[in-house]
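Rest of the complex left out; these chains stay put.
Just so it is clear, A and B label the chains in written order, and each chain counts residues from 1 on its own.
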Amino acid sequence: MKVGFIGLGRMGTGMAADLLKAGHAVTVYNRTPAKAQGLIDRGARLAHELADACRGDVVITMLANDEAVEAIVFEEKGLLQSLGRGAIHASMSTISIALSEKLTGAHTSAGQRFLAAPVFGRPDAAAAGKLYIVAGGAPDAFKACLPLFEAMGQKVLHVSDEPRAANLIKLSGNFLTASILEALGEAMALIGKAGIDRRRYFEILTSTLFTGPVFTNYGMLIAERKFEPAGFAAPLGEKDIRLTLAAAETLRAPMPLASLVHDRFLRLLAHDGEQLDWSAIGQLAAKDAGLDV
Amino acid sequence: MKVGFIGLGRMGTGMAADLLKAGHAVTVYNRTPAKAQGLIDRGARLAHELADACRGDVVITMLANDEAVEAIVFEEKGLLQSLGRGAIHASMSTISIALSEKLTGAHTSAGQRFLAAPVFGRPDAAAAGKLYIVAGGAPDAFKACLPLFEAMGQKVLHVSDEPRAANLIKLSGNFLTASILEALGEAMALIGKAGIDRRRYFEILTSTLFTGPVFTNYGMLIAERKFEPAGFAAPLGEKDIRLTLAAAETLRAPMPLASLVHDRFLRLLAHDGEQLDWSAIGQLAAKDAGLDV
């Protein structure tokens, strides 16, 4: 398929490479074009203007936050003006429910189609085509994008006809993961203060009930206190919990654990934690317990 | 081996049966003897007095709380008076760090040996010999009990020479699980309020990142709101988080998420939740969100 790809961060670069590997014709666009070089070497076309990335059947955005997506879509010669009738915008980064609704309305009014297809997985999973993709939107648009999603994901789920449902599920998933970071952090502070080795504890946990990637990946990072380089940086984690709470506010659903986790992220950012992996909230409990971290 | 088994609740009954199946000579004791009938039918001997269960190499206790263990051990003609020199008391239920330390001291003074060997797993895992057993205590005592533990568990870990380390690890594990109950509860309240089906959401979670028994077992219970009959009753969950917080108090390790979860259990018990499974704290967020539960 002929596809545009906008946003070449650590996640986007791997995903675009997956598409190339699967034989799709990919035109990439990034505010900092230098980041595109590796992909060009692998066969991607470089779009010098945004509109150049919008000439295919589908354009994928994988951008850091709401502001970036909003700018790319609504600006002069942005997606909304450049995409053809019936073309699809697949938004694959984690955005707010409110923006998802706004994009759904705007693209529909312009005779275009909008899919939300956020992903679970870290940069290594993106590069390996092993993401989990949770898509929301009209079935025909989903079906059209399926070959692309399958190139990037080990599992692709169509969860709703409403794009925003996929966004909410993604946000809730990041909330679940952040909750586990906090839980692991508190547990390791407790056992650490009792003189039990964190690495040994991690092995015990993950060889008994606490299996699965969230425990094995993040448990090790917290046990090792290895928060750099960041696979998913703290400000992105903060953003996702903030967006979760914004949805909770709109829906009137009190989430005290989400509030707790959000305050943890604010504290991390107030102490120059921008460069750290989001799992670094898992060492705050140890700090509070007076452990040397 | 010749082993006494004290405490024939839902967990203990399955564990004693595992021992019989493996060919051990098991003498059982229970305050309510009627509960022993099924085991007697399978070859167990019934102890009419506590001392009768203390004549072997090992006596195992699987009792509901600190008070029960303390009574059994320290009462007139209790374990402390009845066990022979060198005999082993293996405490397999979840007890406090403080009691574990007290038992370690008392048995040692009496020339006996003490192991803490708490388990992860619900009644079905106990009956199937599929528990995870986390043991703490002197290596020789652990080695002596290993054939028993292997009859009951799919994995047996010797985590420390100190019994209390095993107890703390067990408590921390239940804290982790309870944290996930709360996280799942909040996530399902959020997506439920947005009109997304909880069962479908559960399938999405457990088919992507959130694998492993904690998510699959409890996620379904919360999605289905099926809290009876209780596999692990709410008052036991409350007790374990209370004991976790008691350890945190002693160790001076603030655990805000444990505090949050503890307050959830108190609320459940304040509303006649004694009969419910502990995963019922996972519906409180939905109540707060105004969903009809």
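Note that a residue touches a chain if its C-beta (ideal position, glycine included) is under 8 Å from a C-beta of that chain, and two chains touch if they have at least 3 such contacts.
Owing to the predicted nature of the structure, the values given are computational and were not obtained by experimental measurement.
Whole-complex tally (this structure file, single sequence, 2 chains shown): 4 copies.
Rule of thumb we're sticking to: only the chains that are shown with their structure count from here on.
Each chain gets a centre from the mean of its Cα atoms; for chain A and chain B, those two points are 37 Å apart. Of all the residues in chain A, the ones that touch chain B in their complex are 97, 120-121, 132, 134, 155, 157, 159-160, 164-165, 168-169, 172-173, 175-177, 179-180, 182-184, 186-187, 189-191, 193-196, 200-201, 204-205, 207-215, 244, 247-248, 251-258, 260, 285, 288-290.
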